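Note that this complex is displayed minus one protein chain, with the remaining chains in position.
For chain A:
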Amino acid sequence: MALLEVDHLSVTYTPRDQPANRAVHDVSFRIADGEFVGLLGESGCGKSTLGNAVLRLLSPPAHITGGRVSFDGVDLTEADEERLRELRWVDLSTVFQSSMNSLNPVIRVEAQFADTFAAHKVPGDVTARATELLELVALDRRVLRAYPHELSGGMKQRVALALALALRPKLVLLDEPTTGLDVVVQRSILTRLAELRRELGFAVLFVSHDLGTVLEMADRVMVMYGGEIVEDRPAGEVLREPRHPYTRGLLGSYADPRLPEVRVSYIPGRPPDLSRTHTGCLFTARCPHAEDACRTTHPDLLPDRGGLVRCLVAQEDRLPVVTLGTAEAHTALGSHFPATAGLDRPADPADAAPVLTVERVTKRYTSRRGLRTSSVEAVRDASFTLRRGTVTALVGQSGSGKSTLARLITGVERPSTGEVRFTGGDGPDLRVDRLRGRALRDYRRHVQMIFQDPFSALNPTRTIAYALSRPLANFAGLGGAAARERAAQLLESVGLAPAGQFLDKLPHQLSGGQRQRVVTARALAPEPRVLIADEPISMLDVSIRAEILELLGDLVREHRLAMLYITHDLLSARLLADEVLVLNQGTVVESGPTREVIGAARDDYTRLLLDSIPNPFAKATGRAASPSA
């Protein structure tokens, strides 16, 4: 008997104002003691719903509509709340993406451990045990005395992990535990997790949209699409040869940015609408290998190459053979999908006219605590130029000063010393560091922002048409029908066509990628000269990142914009940017044309960033992907 047995589990959402949604359909799998299983797929494929259903954490309008879950011999689908409470946290614990925000803000970390021990009647010295647990997740014991708000996101997530492990559970459900964290932090948490699992021997169900991360860590991966499992095979086998076209598509998002030629690919389109009934294979609309039979016959999950696969063509062994495991071979895989984000660059970026110059800028923040003042230099002596039709990537860990630089450029803050000059306007040059009031407001039309979190960048109560109408009214004097028409054009220019379908929608009715497109359209509305994109893809699914990057690249070239692309991800910088600046603790440590900086990184910090990029191919070849200068 396996530790966790899931048989024919189905979950349906029956919300009141929308049609019912079959989020999980007839899913069966086993997890053995100590096994590390990855659950993958784009958002909306039903991963979290499945994970929550397994733990019986679903709340209305979600309902388990069929099937059985048994954990360690106990039937969870039948168990009462009392029994579940005993099991949860003791034998079965969880860490969510939001766990770091659900630590109790008003009590110290130590007290949170004490509460957990008390709630489950664990005897012994709290401090000693809590210290031991913190050491497990590589945190200093001083963290015990801290309040959650004094810790960084990564540290809080480690505390959440330590709490989840506090009672030595047999199975831990991790739902996107590192999504949204910095690459370096993400890397160190995952490394620690892998070690812990080896030491303590718990089983893991790891839910993620990031195939790269999961393949590196898991024994076995299950790929989910449209509420069904489409591939369930050992991780090594999947890397050697992914069998489902969807899995292959997901793998297309990874590449080693150090290679001389880098290509990533994406799967056009979105997952199917599960409130409608579908005949045939759910992936047909997006599948490059689809045949007539796929439209009418729903494939079964059948044994194939050491696991299970749900694809008619693969089951007849007619898919083109792709042997992954070398980064070179992956380049070939990407071409299976028609849309490939490969960007042309101008021959020499120095030709392009300067639009904005940052010269020897330092920003010092002074904070006063009682009588002592302390000052930090968020940016130290930074100089660079943004040029027309050129993307400049600003790369660095969180806290390295990237967003401070963005605020200096947009005039939200002023530098302590140094100059910011805008030379891209029609009028005379502007000293941005001296603008105020009306002049600052006028300047902003030239400098627009794309935000990191597309869910917070659009007001949930305002329609898309309203969001787009504001810059049009304020900067172009357009109102009424003229504004609406222009808004529609803008939507089409960012790939949201036909625009009529989107104008009157509310943000929550759009997917993350669509929202990010709307945010981009709004930024384009005043016809700016400079576009600042602050980590525009880090909150998006890996599978649609390439799509948004391609859009941004096209816009830069089409509108001859100067773009500052802020990121901690060197792969996307390699794909989009002409020039790279690497920022470490406020200082520019490396800069130059993208290929030179990334291909032959000299700075230790740049190398650390490179090594932190998830690279599934490294495991298959048994080495880190080799840098090729």
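Going forward, a residue touches a chain if its C-beta (ideal position, glycine included) is under 8 Å from a C-beta of that chain, and two chains touch if they have at least 3 such contacts; residues count from 1.
Just so we're on the same page, contacts and distances are computed from a predicted model.
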Looking at what's absent rather than what's present, what does UniProt name the missing chain, "ABC transporter permease", "Carbon-monoxide dehydrogenase large subunit", "NADH-quinone oxidoreductase subunit B" or "Dimethyl sulfoxide reductase anchor subunit"? "ABC transporter permease"
Could you tell me which of A:Ser70, A:Thr284, A:Thr357 or A:Gln448 touches the chain that is not displayed? A:Gln448
For the chain left out of this view, which of A:Asn101, A:Thr127 or A:Thr297 touches it? A:Asn101
For chain A, residues in touch with the removed chain: 15-17, 57, 59-61, 85, 89, 94, 96, 98-99, 101-104, 112, 115-116, 118-120, 160, 163, 410, 441, 444-445, 448-449, 451-453, 456-462, 467, 470-471, 473-475, 506-509, 519, 522-523, 525-526
